[in-house]
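The complex appears here minus one protein chain, its other protein chains still in place.
And then chain A:
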Amino acid sequence: MAKTMFEKIWEEHIVAEPEGQPALIYIDLHLVHEVTSPQAFEALRLTNRKVRRPDLTISTVDHNVPTDDTRAEEIKDPIARQQVETLRNNCKETGVTLYDVDSSAQGIVHVIGPEQGYTQPGMTIVCGDSHTSTHGAFGSLAFGIGTSEVEHVLATQTLRQAKPKTMEIRFNGELKQGVTAKDMILAAIGKMGTAGWTGFVVEYTGDAIKKLDMAGRMTVCNMTIEGGARAGLIAPDDTTFDWMKGRKFVPKGEAFDAAVAEWRELASDEGAEYDELLEIDCDTLEPHVSWGTNPGQVAKVTDRVPSPDDFDDPADVTSAEHALEYMGLTGGTSIEDIEIDRVFIGSCTNARIEDLRSASLIVKGRKVASSVRAQIMPGSTLTKMLAEKEGLDTIFKDAGFEWRESGCSMCLGMNPDILVPGERCASTSNRNFEGRQGKGGRTHLVSPEMAAAAAIEGHFVDVRDWETE
């Protein structure tokens, strides 16, 4: 029978299916960071249990770490410092590899997994972090888990999972200049809402997906969770294999060729059936900007902020009322008339080298508006080094951007990088929830290109109209 990629990976990983219980699934790679792991390690200690496979567990510090020049020093916030130090001790005690702030492999956990070549097609990957869905861009089944499940994986290298349903999201057509992967996924979530894909594993297909580079595919898969699905998959192809080749933990030589031959088999079979289908037309797609306080509240850049009465469902009306009030916006305002105070180019959604390159093309030879404070936090230390080698840092700094160290930073503001109440930010991250970037802060989700252009103009602009060198 024709199988979907999800079914192939799922079946390959079933350890046991005891009567009356959800399947027990084997986990090939477990990524760990400082925020969601301390209680899991502690529980192991209390129950005298061991980390079963430290060799399949990789950790880094990303959420809490400073991105300014105090980085090499002790973290000032004593509680954050304790969390980072707890992870250091836990890794030392259990033999789990840690990429600490002084390592070139340090970075946002979902950036470094692929970058170092840990993330590979056909794997099952989990992390105590909802954006683990990112790794699905390689055709791996990757999803976020809570701390109790982190403990479960540490102790058993397995997870108990009810089998999800499958949905195909087909992106037809071709993206126009200035329209990006971020716009594809924002449009899809805008269409279905933030709970639209709950209970599903999504597979992204279609011509526009095939044409995306790996960074774009990771952006799409990253935001799968914002549509409610825990995992999103893209079939691995030559784009995937070319991107992976030569990375540190990817097999080399003949082993690589053999692996590629296996990875090619992962794609969904012709005629495989999904439980649901959503189609998006990319020919007419425009850059998107979020106007509200969840990632489903988005508009085209040429459009206006909606009014509450534009919605039919009473819950949507209330949501829009709350969101407009929090965001300090009035229905009917043109998106391009929204003025911003801050720009954040960063996060596991859009801070890869490819994202920085695209943003630099917009910025080159231009200046950040005097009313705007703009910052770039590269997704990993390696990304930062690479960007510096290419001279991207100079382009950004010349334009007036702050060039920072890597980490989650203002994506969620657990370190000192936050918005102050009322500040409005064009952000390349994935969540515009109330207070996400700092209490009272107002977040608009956009692509790196749109964020860069907004930095220059001081308000949102249609980046499709821009000339780049």
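Everything that follows uses one rule, which is that a contact is a pair of C-beta atoms (placed from the backbone, for glycine too) under 8 Å apart; a residue touches a chain by one contact, two chains touch by 3 or more; residues count from 1.
Rule of thumb we're sticking to: contacts and distances are computed from a predicted model.
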item	value
Among "3-isopropylmalate dehydratase small subunit", "Protein-export membrane protein SecG", "NADH-quinone oxidoreductase" or "Phosphate import ATP-binding protein PstB 3", UniProt-listed name of the chain not shown	"3-isopropylmalate dehydratase small subunit"
Candidates A:Lys182, A:Lys384, A:Arg436 or A:His459 - the one touching the absent chain	A:Arg436
Touching the absent chain when the full complex is considered, from A:Thr70, A:Ser148 or A:Ser371	A:Ser148
Contacting the left-out chain in the complete assembly, out of A:Val35, A:Val65, A:Ile234 or A:Ile345	A:Val35
Residues of chain A in contact with the chain not shown	15-16, 18, 20-22, 24, 26, 35-36, 38-39, 42, 47, 49, 52, 63-64, 77, 79-80, 82-83, 86, 128-130, 144-149, 151-152, 155-158, 160, 162, 193-195, 198-199, 225, 228, 230, 294, 315-316, 318-319, 322, 412-414, 431, 433-436, 439
